[in-house]
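This is the structure I want to talk about, given as structure tokens.
What follows is chain A.
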Amino acid sequence: MIVADRKPLVEIQEMVANSRKILVIGCKGCVTVCNVGGLKEAEILASSLRIGRNKNGKPMEIDETVLERQCDPEYIAQLKDKVGNYDAVISMACGVGPQFLSEAYPEQKFFPAVNTKFFGGAVQHGIWEERCAGCGTCVIHHYDGLCPIARCSKSLQHGPCGGSSKGKCEIANDVVCIWDLIVRKKMEQGRLDDLRLFQPAKDWRTARDGGPRRSIREELAS
Partner candidate 1 sequence: MNPSFEPKILAFLCNWCSYAGADLAGISRIQYPPNIRVIRTMCSGRVDPLFIVNALDEGFDGVYVGGCHIGDCHYQDGNLYTLKRFDALQKLMDLTGISRNRVHLKWASAAEAQIFADNITYVTQVIRDLGPFERDSRLLPLQAMKRTLTSQRYRWLVGIDRKITGDKNVYNEKTPVPLFEKVFSEALQGEYQKALVVECTKDNPLSVHEISGRTGLPPYTISCRLNELSQDGITGIGRVDGRTPKFISRAA
Partner candidate 2 sequence: MTLAEKRKLGSVLVVGAGVAGIQASLDMANSGFYVHLVDRSPSVGGIMAQLDKTFPTNDCAMCVISPFLVEVGRHLNIHVIPCSELERLDGEKGDFKATIVNHPRYIDTEKCTGCGQCRQVCPVVAINEFNCGLDLRKATYIPYPQAVPLAYAIDRNACIGCGMCEKVCLAGAVTYDDKTKITELEVGSVILAPGGEMYDPKEADSWSYSHPNVVTSLEFERILSASGPYRGHLMRPYDREEPEKIAWLQCVGSRDINRAKNSHCSSVCCMYAIKQTMIAKEHSAHELDTAIFYMDMRTYGKDFDKYYSRAKEERGVRFIRSRVHSIEPVENGNLRLRYVKESGESVEEIFNMVVLSVGFKPSSGVETIAKKLGLTLNEQHFFRTGDIRPVATSRDGVYVCGVSHGPKDIPQSVMEASAAASVATSDLSSARWSATRTPQLPPETDFSKMVPRIGVFVCNCGINIGGVADVPAIREYAKTLPHVVHVEDNLFTCSQDTQERMKQVIREKNINRVVVASCSPRTHEPLFQETIREAGLNKYLFEMANIRDQNTWVHKNNPDLATAKAKDLVRMAVAKAEYIEPLHQVKLDVKPAVLIVGGGVAGMEAALGAAEQGFQAYLVEKTDTLGGMAHQLRKTWQGEDIPAYLERLIKDVTNHSKIQIFLNTKPVHFTGTIGSFTTTLNDIHTGNPNGIIEHGAAILATGGREYRPEGYQYGNRPDVMTHLDLDQAMKDTPATVMNADTIVFIQCVGSRNSDRPYCSRVCCTHTLKNAIELKKIKPGMNIFVMYRDVRSYGFRESLYQEARALGVHFIRFDPENPPQMNIAENNILTITVTDHILQRPIVISPDLVVLAAAVLPNENKELFELFKVPVNAEGFLVEAHAKLRPVDFGSEGLFLAGLAHYPKSIDESIAQARAAVSRAVTIVSKDGIMVGGVVAAVNPDRCAVCCTCVRACPYGIPFIGNEGHAVIQQAECHGCGVCVSECPGKAITLQHFTDQQLIAKTRALFYQPAMNE
């Protein structure tokens, strides 16, 4: 799923500093699963903003609601007659949310409440880790299911760099060196020779470097 972190409260306060009537929209999709943008978090943000404004003597009106997802126009459309009567809307969805909203309601000002970060999963309750960088050409089968493109700081494809020590990446000792895992796994499974294969220079066109991407399913698209 898409994993995000909530923006610091001060930053959100500045965004809506001069708005009187605000709508906070949660999203029941990925951001609910990673506990950052669901209805519960929407209520918490709304209440925090109310406390902040109330303290500074400039009370504001904040409503909170939640959409099934903010990445399908039909759900966005549900706010048709509501979104107008606010002078600022905060979307707690991933980066897709504020953009779909802005496209649907050009005259309204939309603000992101979360910083979208990566595709990943929950290694334990409350801790999510990046697993995929969306390079568009999946090669994890070469590395026994451990992707160096997403999980090596330098996306190296032929083994650990000189800085890997004690299984940790040179940039920080809480970041696992993925190549250390790949090499150990290959050794355990007796498939070390796979790493002798020379991987030609990767074709990055399918990645973000190839420009904004679209995915079209002929049989579905009208």
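A quick word on the picks: all candidates are chains of the complex that A comes from, given by their letters.
Here are a few things to note about the model shown:
Following the convention adopted for this analysis, a contact is a pair of C-beta atoms (placed from the backbone, for glycine too) under 8 Å apart; a residue touches a chain by one contact, two chains touch by 3 or more; residues count from 1.
Treat the numbers as computed from the prediction; the structure is a model and nothing was measured.
By the touch rule above, chain A in this complex touches candidate 2 out of 1 or 2.
On the side of chain A, the complex with candidate 2 involves touching residues 28-29, 32-33, 35, 38-41, 43, 66, 125.
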